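Report on the structure given below.
The other protein chains are all here in position, but one chain of the complex has been omitted.
The letters A and B name the chains in turn, as written, and every chain counts its residues from 1.
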Amino acid sequence: MGQQIVNGLFLGSIYALFALGYTLVFGVLDILNLAHQAVFMLCAYVALLAVGHLHLHLFLAFPLAVLAGGLLGLLVDRVAFRPLRGRSDSNISGLISSIALATILEAVALQLFGPDVERFPFGTVPSRTLRLGGAVVSELQLVIIAIAVGMMAALTLLVQRTRLGRRIRAVAESPRAAQVLGVNVDAVIAASFFISSALGAAAGVLFGLAFNAINPDMGRAVELKGLAVIILGGMGSMTGAAVAGFALGLLEVFTVAQIGSSYRDAIAFGVLFLVLVVRPRGLLGQAATREA
Amino acid sequence: MTAALEDLWLTYQSTVAFVGLNGLLALSVYATLSCGQLSLAQAGFMALGGYTAAILTFHSGLPFALVLLAATLVPSLAAVPLGFPVLRLKGVFLAIATIGFGEVVRIVFVNLEFTNGALGYTGVPQRTRVWMIYAALAGALFLLWRLRRSRAGYALEAIREDEPAARTMGIHANAYKLSMVVLGAALAGLAGALEAHFTFMVAPSTYSFARVVDMLVYAVVGGAGAFHGPVLGAAFLTLLPEVLREVGSRVGLQPGPLRLFVNGLVLLLVILFLPNGIVSLPQRLRERREARRPGAARAG
Partner (left out) sequence: MRLARWQSVAAAAAVLGSAASSARAAETVKIGAAFSLTGNAAVYGAQQKAGVLLAVEEINKSGKLKGITLEAVVEDDQTSKEQGIAVFQRFINRDKVNAIIGPTLSTTATAADPIAQQSKTPVVAVSNTAPKGITDIGDYVWRISLTEAQVIPSALQIVRAKLGFKNAALLYGNDDVFTKAGFDVMKAALEKEGIPIVEIQTFATKDRDFNAQLTALKGKNPNFLMVSALAEQAAGIVTQARQLGWNVPIMGGNGFNSPAFIKNAGQAAEGVYVGTAWNKPSPDPVNQAFIASMKAKGTDPDQFCAQAYTGVLVVAEAIKQAGMKGGRDDIKAGFAKVSGLATPLGTFSFLPSRDGNHAAAIQWVKGGKFEVVQ
């Protein structure tokens, strides 16, 4: 029982970190960035290359991959979203152009790395385990949970306490008003993409370390779970994404333990469906003030 | 000479068939796009159609026409209870909900012992002929063409342009939107049944989220503004890999990643520069030519 809670928290922390990036962009732009999962995947590879080929220590590889993610986020904004701003159907067309970019990035990864599953070299992370009650926790799992929670806290601080955060919230509330007040909307959006993709990159590296399975496909499954998380938590709510991420992780694990693993994925989608039908704004989201 | 032609036909028959099937699938996505809804549940409807048809073929002696009819009806009926709750949702939320529906259908089939779970049905007799696929496609195009010019068609366009305004004008938006979801489901189900009886098999892995994304891409690249656009997009994107296969092997690029790359690139270019799809290309070129003519009025 205790072990399953540990499993759930661990899985949930990665879901939460991934969803956080998703929801940040949605909150600011009202757009779902489906290229998020491609950044997630590519930066896992960046870290892999840094450790495996450049022989950098993980302490260097991790921030490097996160930085790469941020830069990729800027690219995604510039290429897939900025040209579409101002178009009436920018939600759907933005969605589609992000799908297009994700496909391109996946193709690049496939050509460069091949379809096989890779792992970090043995010894990249220590493999010590601890016993907490009846549960086995690895040091790595604790570190991952800690990093995820830490990044979430940092993000909250950024958004609530800094000038940039204020500007982000202003743009999220109303881009036009923010512009009138002198905010450089494009720059703020770019910054949001940077942060969002940096978080996605972090999630990717942590995922790669946690499960030692990196391949061009890895974003797809997490993408769909990520959607369930942000719907459950409320689109645009960062606390919501964090809470819902952990909740989904625990829910999945307990489904496996009590009901059986066959329907594990169906639970995520079932929840998603239920939430959309019953309470579209999710647990902590705000009531929709903008027409999508 | 006829032997060579026959061989040519047999060699490329499956490609021709898939162009037709993808055309039908693209139209099923177009059905809901035409009233401004992004519904991505087609994989689920296609699965329902494919499985219904396979089950009937194996367990009943029904003629193929009736099997196809059933395969079209079952997903249509399923679309109704799905449609009611989700049509209240807007844009992106609708898309996500319908994606979820498609995945749930797939997972259910994976777990259903009655249909052999992940193994599905193999050895499905090949009852589909290429002419049937194109007959279905022609029928669908005809239907959409007539719809375009009818009162219903104008209502749909109004809903797409500005739904709240359409409602105030007395258009029963929900009824129209639901009808299009049902139409999309019917087309997807029909395509699923035809495909199952062409590829000899039905399995859950065929009906994945990735498949729906493909259908969406066909519709968007072809042009979701006109009813013939999606079919064009499907034809273009189905034939493209065949051409690329020849090119790629010479340039040393793997066909898999290359196909994926080109799909993504084409979609990106279209959405950025040609948002109304390939069908709008002639019109766009004409407009640019006119704008460049000397003496053309320039906006102040």
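Everything that follows uses one rule, which is that contacts are C-beta pairs under 8 Å (C-beta built on N, C-alpha and C of every residue); 3 or more make two chains touch, one makes a residue touch a chain.
Here the structure is a predicted model, which is why all the values come from computation and not from measurement.
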Next item on the list: Please work out which displayed chains the absent chain touches and list them by label.
Entry: A, B
Note to self: Using the document's definition of touch, tell me which of B:Ser14, B:Ser60, B:Ser150 or B:Gln283 contacts the absent chain.
What the structure shows: B:Ser14
Checklist line | Omitted-chain contact residue, chosen from A:Asn7, A:Ser197 or A:Ser237 | finding: A:Asn7
Check: Considering the whole complex, which of B:Leu25, B:Val110, B:Leu137 or B:Met215 touches the chain not shown?
Finding: B:Val110
Next item on the list: Could you list which residues of subunit B touch the chain missing from the display?
Entry: 7-8, 10-15, 18, 107, 110-111, 117-120, 122-123, 126, 199-201, 203-206, 242, 254-257, 259
Check: Residues of subunit A in contact with the chain that isn't shown?
Finding: 3-4, 7-8, 10-11, 114-119, 122, 127, 129, 136, 138, 207, 210-213, 215, 217-218, 220-221, 252-253, 256-257, 260-262, 264-265
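Operating definition for what follows: only the chains that are shown with their structure count from here on.
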Notebook entry, point to check: Okay, in this complex, where on subunit B does subunit A touch?
Noted result: 38, 85-86, 89-93, 95-97, 99-101, 103-104, 107-108, 110-111, 209-210, 213, 216-217, 220, 253-254, 256-258, 260-261, 263-265, 267-268, 271-272, 275
Check: If you look only at subunit A, which of its residues touch subunit B in the complex?
Finding: 30-32, 79-80, 83-84, 87, 91-93, 95-97, 99-108, 110-111, 115, 220, 224, 227-228, 231, 262-263, 265-266, 269-270, 272-273, 276-277, 280, 288, 291-292
